[in-house]
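Every protein chain except one is present and positioned as in the full complex.
And then chain A:
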Amino acid sequence: MEHAHSFSVVFRGNTPSLWLSMSIVTVQLGQCGNQIGFEVFDALLSDSHSSQGLCSKRENEAYQASCKERFFSEEENGVPIARAVLVDMEPKVINQTLSKAAQSGQWKYGQHACFCQKQGSGNNWAYGYSVHGPRHEESIMSLIRKEVEKCDSFSGFFIIMSMAGGTGSGLGAFVTQNLQDQYPNSLKMNHIIWPYGTGEVIVQNYNSILTLSHLYRSSDALLVHENDAVHKICAKLMNIKQISFSDINQVLAHQLGSVFQPTYSAESSFHYRRNPLGDLMEHLVPHPEFKMLSVRNIPHMSENSLAYSTFTWAGLLKHLRQMLISNAKMEEEVGSDCVAQASLELLVSSDPSTSASQSAGITGIDWHVRPPLSGLPPLGKMSLNKDLHFNTSVANLVILRGKDVQSADVEGFKDPALYTSWLKPVNAFNVWKTQRAFSKYEKSAVLVSNSQFLVKPLDTIVGKAWNMFASKAYIHQYTKFGIEEEDFLDSFTSLEQVVASYCNL
């Protein structure tokens, strides 16, 4: 990974283009991807223009310049153009997205940045992957290439998609694979929307397992947002009565913004980090078997409530740590008895012959022989964490933004008990502190975590998909387009492996 800080000591003052951030190209896929993408760019730019940065003018300007370079390309008539490629198999959503952006007056999408067809993927992963993918490969890749070429310095891809539908999921998997082939040295982070547990789409579990298993091979990191969790934030923290997808997407965009907006590195407080994706990957994905990342962001509340609230870093960080330990999705879920809540049905077996995951209570495919993954301890050897019933992490990144940020004490996150035994906290934990406040929050703390957070949702989806698969329901819809039962079985196998790996932490 590139590091800019070796230069920062020598060159100070103005920010020549060398100092500006490397750029990220966003690929928005399907209805969900496009609706979210719009909110993300909107949130990034709004924050960047915000007058409540609580820092010096020069600081603010550097922040703005960095944000702009990262996500937008040169102004055309003064209007920034999002570095994005919009892909959908039917036109309604893209048309809406384009016009909403243009209406904002603050930014817009490139005129020729869209790829659209007339007929959607029908919620069919196989159709998105096997039909739309190959058919439109050239056009889509060509659009992406043009966008990449516009970047002076390219950091990587941010691909926004849902798992439940047909385009985002199937075509998304196909495009990611193509990016892997055509840009083997560039980073790819997929932002995946986990559907509501109670159906949005009946075949969502099939589409999800096919997507996840494919992405695990071709993507570098999977940043997950669960609709259920974000919905709760809207309901309980934001007090929104009639929650729309717009509301949900805005909360999501806020969380992503707080991760992706420019930050200082620990080493150099003079300039913003240059390589957002590279830095995230480096800190959060130390081993390719562990790619699932989740985001927690506090505080998060309605504007009315915000006016009456004050926070201390100590308070925020304590809360965040508790959320990490107890696998809470949002602040309110952390009660005073959080440890009791998190205390497990986990029965630790001291018998090394039983497979780790069975003792952990997650029963997967009945493997009798399973080779240990390279770099990891052989199966059967328990880590101490099991006794403590913690949510065990592979890596954590805390990003702090706002007033008096240097005084924030993050020692609590360096506790070895939080991490798997084969990593030392000094390697597994990182913190980025930035003076410039984010989006009206005087202080905000974000946790990006590679931990067991997503094990249960993943296991649930795999279970439901398996349940349906056992009865062969809907399979004919997939085999029609070349996705056979073997492909399903492969997906089950891969994901069982992922679940097991995480359980063994």
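As a working rule, contacts are C-beta pairs under 8 Å (C-beta built on N, C-alpha and C of every residue); 3 or more make two chains touch, one makes a residue touch a chain; residues count from 1.
Criterion: contacts and distances are computed from a predicted model.
J.: So which of "Geranylgeranyl transferase type-2 subunit beta", "Origin recognition complex subunit 5", "Ribosome biogenesis protein NOP53" or "Tubulin epsilon chain" is the UniProt name of the chain that got left out?
T.: So, among "Geranylgeranyl transferase type-2 subunit beta", "Origin recognition complex subunit 5", "Ribosome biogenesis protein NOP53" or "Tubulin epsilon chain", the name matching the hidden chain's UniProt entry is "Tubulin epsilon chain".
J.: In the full complex, which of A:393, A:452 or A:497 touches the chain missing from this view?
T.: Here the residue in touch with the unshown chain is A:452.
J.: Which listed residue, A:59, A:137 or A:200, touches the chain dropped from view?
T.: Only one of A:59, A:137 or A:200 touches the chain omitted from view, namely A:200.
J.: So which of A:113, A:175, A:248 or A:280 would be touching the chain we can't see?
T.: A:248
J.: Please give every residue of chain A in contact with the chain that is not shown.
T.: So the residues of chain A touching the unseen chain are 31, 35, 90-93, 96, 118-124, 166, 196-203, 231, 234-235, 240-246, 248, 326-327, 341-342, 344-347, 360-366, 389, 391, 452, 455-456, 459-460, 463-464, 466-468, 470-474, 476-477, 485, 489, 492, 503.
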